[in-house]
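Below is a structure I'd like to ask you about.
The other protein chains are all here in position, but one chain of the complex has been omitted.
The block that comes next holds chain A.
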Amino acid sequence: MNTDEVIWQVINQQFCSYKVKTATGNFCRNEYNATGLCNRQSCPLANSRYATVREQDGVIYLFVKTPERAHSPAKMWEKIKLSKNYAQALEQIDKELIYWPNFSVHKCKQRLTKITQYLIKMRKLKLKADERPKLVGIKKKVERREARREAKAEAAARLDKAIEKELLDRLKSHAYGDAPLNVHEDVWKEILDGEKGELEVDSDQTDEDDSQSEAEEEEEEEEEDREFVSDQSEDEEDMEDMFEKEYEHETLAL
């Protein structure tokens, strides 16, 4: 107990790491401080008998420090869970801090009130969170990457060409019917004629394969009939070969 004075003198006049000096006054950043101000009465370090109310995860506790435990810092603060009922919690504080100076009791009760109020507010807000717009962070890197990829995809898509191709395919496949309203007569005729031409070519090809090959061979034969021959006389061997070849072709034609 007698060291409290010494501690206070050192802290106040020399250095305290929890002390914050502002234009309005001195504040104490120590978590166990009941008022938040830097005073002789409010300093948790300079008072070996001290009490505060704090909340952890929505549960409110009364923290009590006595000079008997001052030698073991790990077990210094006694943590007492307060009732969820506000009135009962107040009575609990009265009971635990019976015979304590009014200052401590009063400040603890004030803290309890404030904490319960803000916890109620938080719970109410959470319920309304659905109605509130959900805020999603903008990830710059992702945005940049997506913008670049979009530009490349657009280039790769070649939209105009794709659309033109699709429309032409639809027209040619008669998806617009036999007398389409979205084409000029001449163009439609052109397409129909083109189709007919293809059909004819197809039918010709399938019907008469032989005649075609015959035609080819006839041409070949004609070519064979017409030959450019030199004036110089040829060897008998060559002449014989030539005649043989001609004979072969003639048989095929038959």
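Just so we're on the same page, a residue touches a chain if its C-beta (ideal position, glycine included) is under 8 Å from a C-beta of that chain, and two chains touch if they have at least 3 such contacts; residues count from 1.
Everything that follows uses one rule, which is that contacts and distances are computed from a predicted model.
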Omitted chain, identified by the protein name its UniProt record gives, among "Trafficking protein particle complex subunit 2", "Hemoglobin embryonic subunit alpha-like", "Ribosome production factor 1" or "Large ribosomal subunit protein uL3m": "Ribosome production factor 1"
Omitted-chain contact residue, chosen from A:Asp57, A:Asp130 or A:Asp178: A:Asp130
Residue numbers in chain A that touch the chain omitted from display: 130-131, 133-134, 139, 142, 146-147, 149-150, 152-154, 156-157, 159-160, 162-164, 166-168, 171-172, 176, 180-184, 187, 190-191, 194
